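Every protein chain but one is kept in place in this view of the complex.
For reference, chains read A, B and C in written order, and residue numbers begin at 1 within each chain.
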Amino acid sequence: MIIIMQKNAKDAEIAHVEKILSNQGIHSERLIGEKQTVVGIIGASHGLDISTFSSMAGVQEVIRVTSPVRLASRLTHPEDTVITFSDGTSIGGSSPSVVIAGPCAVESEDQLRRTAELVRKNGVRFLRGGAFKPRTSPYSFQGLGFDGLELLKKVSEEFGLFIVTEVMEPAHAPRIAEFADIVQVGARNMQNFPLLRQLGSINKPVLLKRGPASTIEEWLLAAEYILSGGNDQVILCERGIRTYETTLRYTLDLSAVPLIKELSHLPIIVDPSHGTGRREIVAPMSRAALAAGADGVIVEVHPDPLRALSDGVQALTFEMFEEMMSELVRIGDAINRPVLLEAFTKPKSVKAPIRTAS
Amino acid sequence: MIIIMQKNAKDAEIAHVEKILSNQGIHSERLIGEKQTVVGIIGASHGLDISTFSSMAGVQEVIRVTSPVRLASRLTHPEDTVITFSDGTSIGGSSPSVVIAGPCAVESEDQLRRTAELVRKNGVRFLRGGAFKPRTSPYSFQGLGFDGLELLKKVSEEFGLFIVTEVMEPAHAPRIAEFADIVQVGARNMQNFPLLRQLGSINKPVLLKRGPASTIEEWLLAAEYILSGGNDQVILCERGIRTYETTLRYTLDLSAVPLIKELSHLPIIVDPSHGTGRREIVAPMSRAALAAGADGVIVEVHPDPLRALSDGVQALTFEMFEEMMSELVRIGDAINRPVLLEAFTKPKSVKAPIRTAS
Amino acid sequence: MIIIMQKNAKDAEIAHVEKILSNQGIHSERLIGEKQTVVGIIGASHGLDISTFSSMAGVQEVIRVTSPVRLASRLTHPEDTVITFSDGTSIGGSSPSVVIAGPCAVESEDQLRRTAELVRKNGVRFLRGGAFKPRTSPYSFQGLGFDGLELLKKVSEEFGLFIVTEVMEPAHAPRIAEFADIVQVGARNMQNFPLLRQLGSINKPVLLKRGPASTIEEWLLAAEYILSGGNDQVILCERGIRTYETTLRYTLDLSAVPLIKELSHLPIIVDPSHGTGRREIVAPMSRAALAAGADGVIVEVHPDPLRALSDGVQALTFEMFEEMMSELVRIGDAINRPVLLEAFTKPKSVKAPIRTAS
Partner (left out) sequence: MIIIMQKNAKDAEIAHVEKILSNQGIHSERLIGEKQTVVGIIGASHGLDISTFSSMAGVQEVIRVTSPVRLASRLTHPEDTVITFSDGTSIGGSSPSVVIAGPCAVESEDQLRRTAELVRKNGVRFLRGGAFKPRTSPYSFQGLGFDGLELLKKVSEEFGLFIVTEVMEPAHAPRIAEFADIVQVGARNMQNFPLLRQLGSINKPVLLKRGPASTIEEWLLAAEYILSGGNDQVILCERGIRTYETTLRYTLDLSAVPLIKELSHLPIIVDPSHGTGRREIVAPMSRAALAAGADGVIVEVHPDPLRALSDGVQALTFEMFEEMMSELVRIGDAINRPVLLEAFTKPKSVKAPIRTAS
């Protein structure tokens, strides 16, 4: 933290700032310039509230130098986090990039099975599907709830797929974690702090979607809630931010991919379905996401998008999905990071993820 | 809902759209123009998902005409909602505009009592103070929890103040509602749907802050969750939206005040403390809020902002608060809507709010 | 400027940074902390490019302390700029707040005269009207050009009004400055640097609208282009910024008013007509603007908004305008800063503004 004193700050004011720091056991140094004085605390200042100092007499500005992000930061954890599942499948680091696919919402066993069959046939290992749906309007379809989770379990076991599904409230977390291989936190819950805390104590990876108005730092601090609770398996997911441009539903911020790779060790995937809201844009943005270095993509696919109970307009048809998969494989080759593709032979036997060493 | 068919849409495609509507018991009409055909459903189309139709063959665009907002809309409820408290104090409609004031977080009994004394001395009836604090970083002060609520209760009874305090998770709602006269939903929880549903079943007014990236319609739909649960006492609170302009913490969207007054019957107040993040800007924006027609303002005031445990930089000092109060009184006179000012004589005896008739 | 060196920066890297500074004649000081070293340049560093240093080996971050704004900054010019016109009418400082009113575009002599008569009858001294109109589409009405300026001149002389009109290109500036009492730069030209430079050399006040995506600092730097050219008569005009909220055309950023008052000595007025795009919202936001401390408002009024050739939806009717004027007068009284109201007696004789002393 750097505290810039005003040009006409009095000695007593500077001394007061230093004393407050000293009272909190923090060593500072004074830099006396021609016109202004600076009080610098270089090193740990996490406990300090910038606003405390910026309000003090004689202080012009307080600048935070050290980011408040700790556990999620690459500075404290230089190596990539790799999340490994029961059968050795992994996400992050130099693992193959993954495709997570499935319907927006679980609607019926038939819908889910047809989708699961398609994605498995195309080598995909992760099935997404919402049983609890956050909907803007109370009058929209809200999901099948725990019945939907049972369907997910049944169908995923049939096809040897890992389940990615959303949790919306703290009280549900333990039970949903029993069904899910990856527990998803939706964009609107990114700063639902009681939920994040609860997820810090489960033993399943958490896919943390970026809030539509969240900065990169806020996103990493949301991850920090989970990590500091003891769960080190967090996957970040860029899903579009809210901007003035409303031709598409959101603005997919792909530059977040290389930026997160620089700032954090956590895996990052991209959701072009929610991030654009238009199925025609999903494949180009999935290609772009992998080309930018994402650890994977999560997309919506539906056997009959016209009859989807939610977000049908952004779901890929089966044909579009298959075409996209072949494109992604080629992009993977071009960037020397293959897309995970695995032939379906037999049901997976064990589903509990193994904690990664990192 | 207006469904614009493509110029070259086939008869069968138009008929298919009409049939799908008809299957759902919805009457539509066909408008045949020179180049295009339009299928119009004028009247109730709440159950329909736009995306279902926008994906259909032959459809160019689907335009929603009727807003999905129902109970919160002025169209269905032309008269202003007025929320009345035990002693007749009221918010909304042509009631005097209110000031809600207090510290960001309850820190100690002394801090709270000094603040309560100040605000009461200035005629204020509503004491704000957070016991559960949503904080961006897990390492920031998170509030005193239920101990804080006990302090709020004790001090508010002493000074005859109504309590405004925040709830963060569904499980806490019933208990917090026992302490609070107004239960606050923070901006980051505006779309925490399980929480909103829970608040639909309590018997206390809810102050619903606007999410920092929420549109007016999303905000009204969040209110709709509470209203449709049976709680018709919702107060909207504009608290700044997130924009590219970061000189101040948020951009306070004061035009939301007249806009909400047009679209909805619910009271709307303004929070210039969070909305600007700078104490020097709070008084001008409070004046502006009342001048624009807000039903009140909610501001932060602290006996010693430099030592505040959270958001000290935006808390008014006691002197600034008193000056602001006198300015607001004059603005109230200018717009023919006085600010609620009541001399403190004796502790209020009953605190439970009486449900408004509206 | 503060240059934070990386934790593991080598002595040679620190020395290199200091040498580069020294080569440019800039004195720096070194602050050695426990873990990091800081190189501070406190004082003039205007000539330095932050990016030069942020790219250097061993540098973690470069923080600019001194704003690049000079002439427009209150730090260098503590007293308010007051712009004075031929008859003593003034804008800024403690002058009465002003209303500038008129049609969006000059359409005909009749339209202009009727509007001029109305505004003059209500005590207004400044007539706005565009002769050159920046339009998003090349197919929209583009203004009457110099014929429109002749009409403005004729009508304004008749009613003793000062003219506020827009300039769109550098080559037109000298000629438009002959007609105008205040030359307006539209929002989309805020960073049209050749135009700003040209306006630095004219002897008329410039009303500089804020660009719809411009930060406060960029806006002040745009003013700096005019000021540094020798024209010290700049009036800033907040007219709405572009945000994700599109219920109204723009988000009027009223907090810019107290913020600009703090950062700059220049007058600031508010344009709620363009800033909201809806006539029903104009009066509440005009009241709010004055309550927040603006030096005036600029609004659109039209004898027949339904037939306006541009932006009719935001133009006040005559009745709305008269009602708004009486409201503004009362707000002015409430904040101890009256609205300028002057009875019309005779044509003004001299129109050239007198340069303010400041």
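Remarks
FYI, a contact is a pair of C-beta atoms (placed from the backbone, for glycine too) under 8 Å apart; a residue touches a chain by one contact, two chains touch by 3 or more.
Note that the coordinates shown come from a computational prediction; the quantities given were computed from them, not determined experimentally.
When the omitted chain is restored, the residue from C:Ala177, C:Leu221 or C:Val234 that touches it is C:Leu221.
Taking the complete complex into account, residues 2, 4, 27, 29, 31-38, 40-43, 60-61, 63, 65, 213, 242-244, 246 of chain B touch the chain not shown. Counting the whole complex, the residues of chain C in touch with the unshown chain are 46-47, 49-52, 54-56, 68, 70, 134-140, 168-171, 188-189, 191-195, 197, 211-213, 218, 221, 224-225, 228, 242, 279, 305-314.
By the touch definition given at the top, chain A reaches the unshown chain through residues 213, 215-217, 241, 243-248, 251-255, 257-259, 262, 275-276, 280-281, 284-285, 287-293, 327, 330-331, 333-335.
The working rule: only the chains that are shown with their structure count from here on.
Innermost chain of the displayed assembly, by C-alpha centre distance to the whole-protein C-alpha centre, is B. When chain centres are defined as mean Cα coordinates, A lies farthest from chain C. Centroid to centroid, with C-alpha atoms defining each point, chain A and chain C lie 41 Å apart.
Rounded to whole angstrom units, the spacing between the C-alpha centres of chain A and chain B is 28. For the pair chain B and chain C, the distance between C-alpha centroids works out to 32 Å.
Annotation for chain B: residues touching 2 or more other chains are 213.
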